[in-house]
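This is the structure I have questions about; it appears just below.
All protein chains of the complex are present and in place, except for one that has been dropped.
Moving on, here comes chain A:
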Amino acid sequence: MSTTTRQDTGVAPGGEQRARSGAVTHAKPPRSGMLLSLLAWVVGLLFALPVFWMVLTSFHSEADAATNPPSVFAPLSLEGYRTFFGSDPWPALLNSLTASVLSTVLVLVLAFPAAYALSIRPVRKWTDVMFFFLSTKMLPVVAGILPLYLFAQKAHLLDNIWWLILLYTTMNLPIAVWMLRSFLAEVSVEMLEAAEVDGASLSRTLREIVAPVVMPGIASAALICFIFSWNELLLARVLTSTVAATSPVYLTGFVTSQGLFLAKVCAASLVVSLPVLAAGFAAQDKLVQGLSMGAVK
């Protein structure tokens, strides 16, 4: 193919190499590009398939959802959704929302100044501090569950949403500090110095100089913390019972060892996933900017 191109172009010997390589780069990208696109589609579909399957199953009757081989074209039904909404899921959903929103706000309020002190005006031995934050994530949650339970029992904090809010805040704080620190490191020192020279106060500098630059970072950190809190099951299952139970705990209640449950579990899972999806879509623009911030440096 390159030979044909060379003959057709009939360029001078000096430009031959350039023409050949030009022909090669023209010929190859479409083929490899198509292959890559195809691969991306296949991988994308593989990732999306369980979600599609969940959506489809949620609209089937329990009997059709349980057949083997699966009945893809079975008639659609809202039975699963009726069961879910008929079982009064609102307290659990509101508990999840309370725990996730409040813990995310607390995390941001605490993580932002910490990240500022670790990046823009770094404290002494700031790397040790960062490692300390990271080290708190090294202990698996399950290893700490017994002391957390016993403490909550003695302090009368079992089945209390504030105990979950506190735990979710501590659970997400190191991640948020690490994320925000890397975003704050993007703020140029020149901008801060210029603001200082112009007589801007610290709070004004933070509000008008730093915040706009790191807003995408804050959005992505907030979303990550919200998702982690919203989906958390282990702590919620052990530490709550009838009053403060969150939606992941409520979801597990649809599974039974005697009878069919796939359609209603899929319907319930879909509804419970919606707030996270909504938050993700709402923060999409900022999120993409935020996640690619460190990458382009």
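The rule we apply is simple: a residue touches a chain if its C-beta (ideal position, glycine included) is under 8 Å from a C-beta of that chain, and two chains touch if they have at least 3 such contacts; residues count from 1.
FYI, contacts and distances are computed from a predicted model.
Visitor: Considering the UniProt annotation of the chain absent from this complex, which name among "Glutathione transport system permease protein GsiC", "Aspartate carbamoyltransferase", "Serine phosphatase RsbU (Regulator of sigma subunit)" or "Carbohydrate ABC transporter substrate-binding protein, CUT1 family" applies?
Guide: Cross-referencing UniProt, the chain left out corresponds to "Carbohydrate ABC transporter substrate-binding protein, CUT1 family".
Visitor: In terms of residues, what is the contact footprint of the unshown chain on chain A?
Guide: Where chain A meets the chain not shown: residues 90-92, 94-95, 97-98, 101-102, 104-105, 108, 149-150, 153, 158-162, 207, 211, 215, 218, 237-238, 240-245, 252-259.
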